[in-house]
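The complex appears here minus one protein chain, its other protein chains still in place.
Chain IDs A and B follow the sequence of writing; residue 1 opens each chain.
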Amino acid sequence: MAWKLTQETMTIATEGRGFHDVSARVRAVVAKSGVRTGLCTVFLQHTSASLLIQENADPAVLRDLGRWLAKIAPEDTSAYEHDAEGPDDMPSHLKTAITRASESIPIVDGKLALGTWQAIYVVEHRTAPHQRHAIVHVSGE
Amino acid sequence: MAWKLTQETMTIATEGRGFHDVSARVRAVVAKSGVRTGLCTVFLQHTSASLLIQENADPAVLRDLGRWLAKIAPEDTSAYEHDAEGPDDMPSHLKTAITRASESIPIVDGKLALGTWQAIYVVEHRTAPHQRHAIVHVSGE
Partner (left out) sequence: MAWKLTQETMTIATEGRGFHDVSARVRAVVAKSGVRTGLCTVFLQHTSASLLIQENADPAVLRDLGRWLAKIAPEDTSAYEHDAEGPDDMPSHLKTAITRASESIPIVDGKLALGTWQAIYVVEHRTAPHQRHAIVHVSGE
């Protein structure tokens, strides 16, 4: 079979802090690529927003996760030297550091091989809405 | 040289919370693939178990790591909204969020290029034994 290679940039308009499920958009890129057996890499071009694969069933999981991240990386301006971009910026860098910039998911039988309960989220850590950019890279045959 | 592409699903029967070294199984998939120069991606299809590359020498490192994860993401039902699946479920999602779903390791001279002290672990975060599934994707020439 012929080797295929596709790249597509996704723009995600976030509404401020929160989890944005991009699984359907990533699946659409995979479907369009025609790849049956391959690998899909998602890369987020930011340092105050990040990627995460997490449970898509009970929304309380994401709420708990957001609260926990806020607890371990608090908005406490007295704790940080970097404060010129507002109290929510440095905690956003910390949360990005312990979550993901890139994630690679196999494509099996033409489908993104996420587990039953997995979804791919772009996580906005800033308080204000932002335009975020992710590149979806698909290769395979 | 011809381009090669191999995918294999591994099932890992965990015995409850703990670290399961899957390096030998991943190496076996790489050896079978015949790839001499390439990339191996391991993807775990779960949100309450995760992947981690960590030290394979002193087992105390993994014990300390397990205790530390339990400390920063404690089983404290009063702290979480999501508690329907037991007190160990939400902490498992948190631990998964800060460790890995996918990991990509180069193949050099036909071998998985892990460092001397590195092993690949499937980390079971739930208390009870589970069947976990990982996809090993190998491509190269």
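The working rule: a contact is a pair of C-beta atoms (placed from the backbone, for glycine too) under 8 Å apart; a residue touches a chain by one contact, two chains touch by 3 or more.
Remember, predicted model here, so these are calculated numbers, not experimental data.
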Sites on chain B contacted by the missing partner chain, in the whole complex: 3, 37-39, 52-55, 58, 60-61, 63-65, 68, 72, 98-99, 103-106, 108, 113-118, 139-141
Residues of chain A (touch criterion as defined above) contacting the omitted chain: 3, 5, 7, 41, 43-48, 72-73, 79-82, 84, 90, 93-94, 96-98, 101-102, 104, 133, 135, 137, 139
